[in-house]
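What follows is a set of notes on a single structure, which appears directly below.
Yeah, one chain of the complex is gone here, protein chain that is, but the others are all in their spots.
All chains are identified by letter, namely A and B, in their written order; residue positions are counted from 1 within each chain.
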Amino acid sequence: MSTSPTTTAEPTDDGPGLDPATVELLTGSLRELFAESTDASAVSAALAELGWTEVVAADPALATTILFTEQGRGLADPRILDDVLLDLLEPVLPATRSPRAVLYPHPVPAEDAGTVRGVLLGAVGEDTELVAPRFGADGVGELLVLPAAAGSSTDLTGFDPGAALRLVEIPAAAATARRTGPAAAQAWTRAEAAGRRALASAIAGVCEAALAQANAHVTARVQYGKPIGAFQAVRHRMSESHVAVTATRRTVAAAWAAGTDATGGAWEARIAKYRAGRAQAEVLRHTVQVLGAMGLTLESDMHRFVTRGALLDLLLGDHRSLGQEIGADLLTGSDARPVVEI
Amino acid sequence: MSTDNAPSAEVLDGMEDFVAEVRAFLEAHTTRLPVDDGAVEWGRGEDSIAYFPDDPPDVDERKVTAAREWQKTRYDNGFGWITGPAEYGGRGLTSVHDMVYDGLEAEYDVPDTGVLSLIGLGMIGPTILAHGTPEIKRRHLPALYSGQSIACQLFSEPAAGSDLASLETKAVRDGDEWVLTGQKVWTSVARHAQLGMALTRTDPDKPKHRGITAFLVDMSAPGVDVRPLRQMSGGSEFNEVFLDDVRVPDDHRLGEVDGGWTVALTTLMNERASVGGEGAGPAGKAVSVGFLAALMREFGQADDAALRRRLGELHADQAATAYLNRQSVRRMRAGVQPGPEASVSKLMYGQNLTRGAHFAAEVLGPRLAADTGAWGAYSWNELLLATPALRILGGTEEIMKNILAERVLGLPKEPGIDTGTPFRELRRSHQGGTP
Partner (left out) sequence: MSETAGQSELDDLRGSVRDFLSAKSGEEQVRRVMESETGYDEAVWAQMADQLGLQQLVFPEEHGGYGFGFAELSVVLQEMGRALLPSPFLSSVVLAGSALLAADDAAAAAAHLPGIASGKTTATLAVAGESGSWDPTALPVVGTRADDGWRLGGATWFVLDGATADLLLVAAATDAGPSLFAVSGTAAGLTRTALRTLDPTRRQARLDLDGVVGTPVGALGGAAPVLDRVLDLAMTALAAEQVGGARACLEASAAYARDRVQFGRPIGTFQAVKHKCADMLVRVQLADAAAQEAADAAAGLPGRAPLAEAAAVAHAVCSESYVFAAAENIQVHGGIGFTWEHPAHLYFRRAKSSQLLFGGPAGYFGRVLDRAGV
């Protein structure tokens, strides 16, 4: 693994690939991009200028990984996640000229079965179409296209004030299009897998940024005549955090490598998301602790990493729920293929 | 319930007259609270379990006024300073009497006097008593213990946290006065305080512990500027205090010139004694087994075997911590020197509260992070975001473990920690304060 702070990606064997120098350049550009343009449309425009579509075509795994890692690191608008899912959902949906956004399943479904409850990653215009999965007893029942105007949307009083999430409730009957059957189910499965891989990378980015800040702090802060980073209690926390983040990145890379089956690598993607979710809980506890009292104030940025990490964990399956699902599947005889060979 | 804080029968033994006196006072001035039978009423009342309060300023102000008034009532009736000497308004009784009083008062509806007592009365008052001149004691002790005056601690600085002795705030002698310049941080109650106990650097050519002097600062003096610090858990219990050429008369010096570290130790040792009261307050109650079990039932997880097991583990540790605290009290009552129990207790307190909060997070799952409006769910964030503070404030866990290992187990100190070098020559962070 490279120790250079600008190279966050793992090389892959697929496609024409991107050479390390290009990757480094791209990573740097992305970092600037996210620092400058924080809202979704500005990001999209800047990505287009960068010729991002070609980059993705050259190496989808690497491109997506570094894009989302930098998005996480920069605490940027999470809305670019929609593109990842829509890319895989669009083939089964009717064509449209309206903008579309993904309505992510809310962890707590609506009590009334006829209402779809979900989360938008940002405010949308009245003409936007929302794409939402609706679950039957055994997985995805259907994919719905719903007009944003038909729903009630409220500011989601979430854990992370830095992300402008919206809670949406919308009657399923208002759907302008409905897709059922195996094709729809598979499309959602693949989209969810792709989304989970992206989120795992974003979480890794958040953790890396938090660790960089923690590292800078423990190097500069002197107590008892030496930098506190010289004390073993601090060093060991930093090491353990580093291991957690590295493990996450390796798991994401392995998830991409497996992503060619019919489910789009769903099993591996779920494990990567789970690993990332656990990592952010562990790493952010360590970084808060080594920052000492200063990390507890709003003056420090650390709390933003804490809340963003928790939010990203929540999307498309928080690590506690995923852990239970994975465990249940293993116990019912599911094919327990290892994601990473040790 | 065996883990509550009511004084036990053996602590009360022989104290019948005092108990009767306390009860008579309380009955005359306030009303008894309804008995808490430990039953959990889900959905009732405020679902706030914030560890640090996040009140708007007017509410905060009202609470402080109510606290002062109650403290005055206690003082006027002989319960303002139970262990203090009579000549300064105290009762001259023992710390066991103190505990008995607190246990009885907890049954009554009285304002929370923490803003006065945790620091001012519990730590600074005893320091003034030990190190102040008779004039200073006369001037300040009755005022403190009658609620007129609130005191705060001006100790930590941006570059001097765990390593408090490396503090940099200067005090320079000018005739009968000293001129103080520097920046203090993490000062609780500074906004309401009339008095501040400040540690200053008076001789940078001596080793760091030996060039410190302690002063009592009038918080309304020119040059004192208090600014709140906002916490990530919401609320701003703590403040920064800037001292810009603040003049302090020499008669407000506590202890000898350059002898301030000894004075500081008196204050800090009393801090250890202030910690405890586990199980008290809404946060403590919220991590109790009854409450957490109700949480599990409410969110459909009462039969989850893995959660039940963790709940059992949590409760076992909480119960054992309560036993440890009771045993310390018993030993104190019997005149036995305390051992490391207080530090162990503090570490367990932080751990128990943190684990309880994380357990609740596990039960709540996604409801924790995205408010669905369900009562008792989202408010856990207040506690969850405050839990890192428990392992940092009042002495980090790391430092406490160092102290336990070195003082109790006799392990050798970190090498290179030089206590003999003149302060001026020490390596320090370059953050804030004047060098």
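The rule is short, and it goes like this: a residue touches a chain if its C-beta (ideal position, glycine included) is under 8 Å from a C-beta of that chain, and two chains touch if they have at least 3 such contacts.
Predicted model, so just to flag it, every value in this text is computed and none were measured.
Student: Given the contact definition stated above, which residue among A:F34, A:F68, A:F231 or A:F305 touches the chain not shown here?
Tutor: A:F231
Student: Using the touch definition up top, pick the residue from B:E87, B:D112 or B:E406 that touches the left-out chain.
Tutor: Of all options in B:E87, B:D112 or B:E406, contact with the hidden chain holds for B:E406.
Student: Can you work out which residue in B:M348, B:L364 or B:A389 touches the chain that's missing from view?
Tutor: The single option touching the absent chain is B:M348.
Student: Looking at the whole complex, which of B:K206, B:R308 or B:R355 touches the chain that is not displayed?
Tutor: Candidates B:K206, B:R308 or B:R355; residue touching the omitted chain: B:R308.
Student: Name every residue on chain A in touch with the hidden partner chain.
Tutor: Touching the missing chain: residues 231-233, 236.
Student: In the whole complex, what residues of chain B lie against the chain that is missing from view?
Tutor: Counting only chain B, the missing chain is touched by 2-3, 8-11, 289-290, 293, 308-309, 311-313, 315-317, 319-321, 323-324, 326-327, 331, 334-336, 340-341, 344, 347-348, 398, 400-402, 404-406, 408-415.
We take it that only the chains that are shown with their structure count from here on.
Student: Could you grab the centroid distance between chain A and chain B? Build each centroid from C-alpha atoms only and quote it in angstrom.
Tutor: Centre separation, chain A to chain B: 41 Å.
Student: In the complex formed with chain B, which residues of chain A make contact?
Tutor: Touch residues, chain A against chain B: 106-108, 119, 156-159, 165, 167, 220-226, 231, 233-234, 285, 288-289, 292-300, 302-303, 306, 310-311, 313-314, 318, 320-321.
Student: What does chain B use to touch chain A in their complex?
Tutor: Touching chain A from chain B are residues 156, 158-163, 166, 185-186, 229-233, 362, 365-372, 378, 381, 385, 388-389, 391-393, 396-398, 401, 414, 416-418, 426-429, 431.
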